[in-house]
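Here it is, the structure, as structure tokens.
For this depiction, one protein chain was excluded, whereas all remaining protein chains were kept in their positions.
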Amino acid sequence: MIDRIAFLARVEKYHKAGWRLSLINATTIMPAEGMDHGAFDVAWAFARGTEFETIRERIMPGDELPSISESFGAAFLYENEMRELFGINVTGIGLDLQGQLYKTAARVPFSPSAIRARLEALGRPEPVAKHGTATASGTATASGAAEKPGAAEKPA
Amino acid sequence: MANPLKLPMVRRSLRNLVSRPATRRYPYEIRPRFEGARGTIEFDVETCNYCMLCARRCPAAAITVSREDRVWAIEHLTCIGCNVCVEVCAKKSLTMSKESKPVHTRAEVGPQGQRPGHEEWHKPAPAEAPAVS
Partner (left out) sequence: MKRTVIPMGPQHPVLPEPLVLDLILEDEKVVDAIPTIGYVHRGLEMMVERVEYTEMGFVVERICGICSFMHGMGYCVSLESIMNVEVPDRARWLRLIWAEISRVQSHLLWLGLGADAFGFENLFMHCWRMREQILDIFEKTTGGRIIHSVNRIGGVKRDISDSALAAILLEMQALGAAFKETARVFGTDPSIAHRLGGVGVLSTEDARAVDAVGPMARASGIATDTRLIGANFYDRLEFEPLVETAGDCLARVVVRMREIDQSIDLIRQAIDKMPKGEGQPIENKPRGNPLGEVFTRLEQPRGEVLYYVKANGTKNLERFRARTPTFANIPAMIKLVKGCDLADVPNIILTIDPCISCTER
């Protein structure tokens, strides 16, 4: 669950300090061992000149995510896309396009169940969650050495 | 109303009127493609050892190889011209020629049901001469 007041206050601080909204991105986290349903990793990226910072939150399916349209009016496109492709419940979007933004064949193509169905159809097991750590703020660059070098079948 | 002679594009327009056209009269004049242009993939059936690396690395899955039947086939219209197969082939059986791919205007279907743009090489047992279909 996301603390609405604190979150919106944090976003408004960025707005007052002259930052520009650069991206609102959602990533589906497939349910790993110990989780009974998937989750979404949402990142809000702000840029000011050469500086770049992100807010990262983990959302459960069905959680209500407040829109930041009051601070950043341009957020409506990203939030409409998040709602349509991921099924994240974003409330209060400035310009609500009612699910008509992209006309996809499947209803919510990036929900955990849809991704699992596609991976099974491709005959691939779900990837084991070995995520790099996501930092809550600051440039989220987490690089780590690959842990399965044997999977590469080609010589250099 | 502006004086037409003062419009800055007029001089260029008059020059265009009396100079040769900037466009080529395709298909009667065809510009030869530059060296190194990405065109069509060419295959040399003699040197291939059916390691299947090209089929595995093709991003568009345009190449099908069968080691048991000794068949190598490519769908030219699926090929995106990325050159990865040429780079990974250890026997240098593949080259990228600069000629453009042939244009298929009708949905021609070959005797074995091949689609337009499909090209296939068979290499039967070494005693016989190889056949191209």
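In order of appearance the chains are A and B, and numbering begins at 1 in each one.
Following the convention adopted for this analysis, a contact is a pair of C-beta atoms (placed from the backbone, for glycine too) under 8 Å apart; a residue touches a chain by one contact, two chains touch by 3 or more.
It should be emphasised that the depicted structure is a prediction, and the values quoted were computed from it without experimental measurement.
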| item | value |
| --- | --- |
| Contact list for the unshown chain, restricted to visible chains | A, B |
| Candidate in contact with the missing chain, chosen from B:A37, B:A90 or B:V109 | B:A37 |
| Positions on subunit B contacted by the hidden chain, ascending | 2, 7-9, 12-13, 16, 22, 33-38, 57, 59-60, 80-84, 87, 96 |
| In subunit A, positions touching the absent partner | 18, 20-23, 25, 27-28, 43, 45, 47, 49-50, 52, 54, 72-74, 76-77, 95, 97, 100-104, 109-110, 115, 118-119, 122, 124, 127-132, 134, 139-149, 151-152, 156 |
